[in-house]
Each structure stands twice: as structure tokens, then as C-alpha cells.
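Complex shown without one protein chain; remaining protein chains in place.
The letters A and B name the chains in turn, as written, and every chain counts its residues from 1.
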Amino acid sequence: MGDAETLFRLSGLNAAYAAAIDADRLEAWPDFFTDSCLYKVTTADNVAKGYAAGIIFADSKAMLRDRVSSLRVANIYERQRYRHIIGMPVLGAEPGASETSFVIVRTMRDGRMELFAAGSYMDRTVAGPDGVLRFAERIVVCDSGRFDTLVAIPL
Amino acid sequence: MGDAETLFRLSGLNAAYAAAIDADRLEAWPDFFTDSCLYKVTTADNVAKGYAAGIIFADSKAMLRDRVSSLRVANIYERQRYRHIIGMPVLGAEPGASETSFVIVRTMRDGRMELFAAGSYMDRTVAGPDGVLRFAERIVVCDSGRFDTLVAIPL
Partner (left out) sequence: MGDAETLFRLSGLNAAYAAAIDADRLEAWPDFFTDSCLYKVTTADNVAKGYAAGIIFADSKAMLRDRVSSLRVANIYERQRYRHIIGMPVLGAEPGASETSFVIVRTMRDGRMELFAAGSYMDRTVAGPDGVLRFAERIVVCDSGRFDTLVAIPL
């Protein structure tokens, strides 16, 4: 599989991932990961300082599912909309490694729009026996260190 | 034609569509559609509620041309600049169907920049006898329900 093909498959995966979150199909979100996986949200400052700990951490698809269930229980009152815009991946040296920039715009119920998050996905993807590409690792490195409601939805 | 090839052609179409609007070559905009077509601007709330009506509606290339002519007559005083950033399409189940996220940044004459619109294109494209891909349907689903000047330019 050439680089162009790889880039296309990764772009397709990212687009589908973003569409699921932005359309509030959160229950589909864990399926973009392998059963045993790493999903971590951290900040660029933390990464620069060598801190391994994340603000959000999950190491299995089951934990991701729990997270979605909690969101569904907690998040019944206010409804904002999120819109991911995701760049083209930069392939890494390690097999399956890539890095991809993202920006997320949030639209409030009253119609106001704001920049919600910007940063970089540090990913490791693997193709399953079904040929489908999934995230074995997705470390979400946010440019901003502010985490208010930022932690609520999957990034 | 494989999926990768399809994604590339769609991305190319979207990039050219955006470039025409952002460079104020609005007269070129109708040519991205088939003669008989559907162009509709609506909101995510309206779609969620099952409302079929749009804020803007056109069902032929001629109507799109009329729209551009009206804009040229009306819009002679203030000049803002628009910049589309368009994601990678997610292919739909129906032939030619795809969905693509977008964000539009507006730059005012005094240099201020703001988020103008964010949302999703729900598209159906067809290749003409000339091999050129065009929109048979482009439903612009805006995340925000605010429509002031939003309705003025093609999205």
C-alpha cells in the first residue's frame, strides 16, 4: 500500500470519526478504536514538559463506552454543536504512526460560534482482520491548557 | 473507480467550488451544479426536527444564476472576504452521496476575522457526459440558526 493510499485511508477514517461526533452519534465513537487501545487528551505544554499523564485517559474500548454512557446521563440539558475540521495526516517513522492537525468550532444554542479546541492527533492505527482501519492509539494534544467543558465530549 | 479516487475527485470539486466563491468569482458558482439541481441552505435544528423547508432554495442552475445577479446588484458597497476550509468527504450509502464538513471564516474590511459559518454539505454528485463531476444536490446544513447576512453569499 503506497503512501497516497495510506493517506487516503487515514483521511477517510478521520472524516468518519469526526462526522460521528459532530452528528452526536457518540455511541459509534468507541468503534473507531481497537478493543485494547489508548485514548488520551493532554496539552501541548504537558507534552513539552514530558508529563505522561493526560486529562482524559482510557485504555480499552469498554472505557470509551462507559465514557459515552456518562455523557448521555450528564449532558441532557444543554446542546451545543461541534464541527471538526481535520488536516491531512503526516505519516510518522513508526509503522502506523501519523500526526494530524485539527480545529473544532462550537456553535451554541443561541447561534454564537467559537473556537473550541485546536491541536494535533498523535495516532497509531492498525487494520483489523476485517480490513478496517482503527485507532490503537489516539493522543489528543490540545494547544490550549484551558479545560472547562472541553473535557466533556470526545475530541 | 475506487474509493480513494472518488474521495480525491470530490475533494477537488469542493476545493474548486470554494476557491470560486472565496475569490469572488460568483458567476462561476452555478456551473458546479447540474442544470436541474437542488441547492438548499438549512440548519441542523431544522434537519433534526424534520423540517424540509430551507432558508435558501433553488432547483435549477438558472435560479442559481439569478441569485448571483441579485447579489451583484445588491452587494456593491461592502466587501468582505470569505475563506472556506473544507474537510474530507464521507461517502454515503447511496450512489454519489457524500457528506462533508466545512467552516467559513469572514474577514471584514477593517481586517477583523470571525467565524462566519460551520456545518455540513449533504451532497449528491454526478459525472456529466463530459466526465466532469457536478452537484445534483447540495444541501448546506448550518450548525447555527442565526441567519443575518449569512444568506447573502453562496455557501
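Following the convention adopted for this analysis, a residue touches a chain if its C-beta (ideal position, glycine included) is under 8 Å from a C-beta of that chain, and two chains touch if they have at least 3 such contacts.
What you see is a predicted model, and the numbers here were worked out from it, not measured in a lab.
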Omitted-chain contact residue, chosen from B:A4, B:V47, B:M63 or B:L91: B:A4
Given B:L26, B:A58, B:V103 or B:I153, the one touching the chain that is not displayed: B:V103
Absent chain, residues of chain B that touch it: 4-5, 8-9, 11-12, 14-16, 18-19, 22-23, 81, 83-86, 103, 105, 107, 110-115
Where the unshown chain meets chain A, residue by residue: 3-4, 7-8, 44, 85, 87-90, 99-103, 115, 117-120, 143-146
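Operating definition for what follows: only the chains that are shown with their structure count from here on.
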Distance between the centres, which are taken as Cα means, of chain B and chain A, whole angstrom: 26
